[in-house]
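Of the protein chains in this complex, all but one are displayed in their positions.
== chain A ==
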Amino acid sequence: MSDIVTVSAAEEGNVGASGAAGAAGAEPTRGTGGRSGPAEPSLRRRAGSGAVAAFLRPGLILSVLVLLVVIGWALVPTWFTSVDPLTGVPAEKFTPPGAAHWFGTDETGRDLYARTVHGAGLSLQATVIAVAIAMFVGTTIGMVSGFVGGVVDDVLMRVVDVLLAIPGLLLSLMIVAALGFGTTKVAIAVGVAGIASFARVARGEVLRVRNAPYVEAAFASGVRWPGVLARHVLPNSAGPLVSLATLDFGTAILSVSALSFLGYGEMPPTPEWGVLISDGRNYLASAWWLTTLPGLVIVAVVLAFNRISRALSAWSGGER
């Protein structure tokens, strides 16, 4: 018996490059977000004890705090710093981090902390756009695919397989080459690269929920399929999608900053995290803080999103 299992597992990894890429490509990004368990305890019953236990974990609390601070930076940067991010004090150029300048200053004496705080707006905005595109388009494709089935499902899923097989960054680079440069275009490019994994997860969820008794009941009582989809299927598939979205925030921040580091995003002097790191690159030998500190901020935000995503998927999919 175990022999047969092994062989068929191997075969599955073998179903041609694109199929394998689909399965494998989705896994590492989803990480522990993968969910299973046919008998899922009801969300509401778990919510009480699960949420309390989850929030007692110091790592999770820290993650939430990091995100709250960074969202604060993005929304009202002036609460966090009164220094202008664009005008520098030439006399104070290349000041190492200290009490006066928490993150030090750059080659024209601009305060790096102020630039990081003001950069949060642009970076997070791009991330939100990217995740919104990936989630909205991906979920729609996945839901339609899973719900309609048949040829539509086949065609859509083959397209999704191909998209999953292309590395996300390569896909984004192609889109940037076609659309041009700027934070919004970079955000679109990153968003499109994320569509396929949402489509996969959404389709899986629809297939799981579609034959549930309450969906049948809704059909039997005369609800049309858009209604069933919106009122019954979507809310019951939301858990994994939300946890994937949180995880995707982390991935999207990485991609957005990588693309703006490569020079396809905002032009200097506009503060944006990837651009800050790219600017600091020229002074690696003399001013370590210019690349190190904005990078640490990105790392902190990504880790925070990943941690929260893990908590969400544990909460919605049962402890694993």
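Please note the rule applied: a residue touches a chain if its C-beta (ideal position, glycine included) is under 8 Å from a C-beta of that chain, and two chains touch if they have at least 3 such contacts; residues count from 1.
Heads up, the rule we're going with is that contacts and distances are computed from a predicted model.
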* To do: Pick from "Peptide/nickel transport system ATP-binding protein", "3-oxoacyl-[acyl-carrier-protein] synthase 1", "ABC transporter permease" or "D-amino-acid oxidase" the UniProt protein name of the chain that isn't shown here.
  => "ABC transporter permease"
* Identified contact with the non-displayed chain, of A:S145, A:S197 or A:N306 -> A:N306
* Asked: Per the definition of touch given earlier, which of A:F80, A:F94 or A:W288 contacts the omitted chain?
  -> A:W288
* Structure fact -> Sole touch to the unshown chain from A:V89, A:L173 or A:V223: residue A:L173
* Determine and list the chain A residues touching the chain excluded from the picture. => 2-3, 6-7, 9-11, 13-14, 16-18, 20-21, 24-25, 27-28, 31-32, 162-163, 165-171, 173-180, 250, 254, 257-258, 261-264, 277, 280-281, 284-285, 288, 291-292, 295, 298-299, 302-303, 306
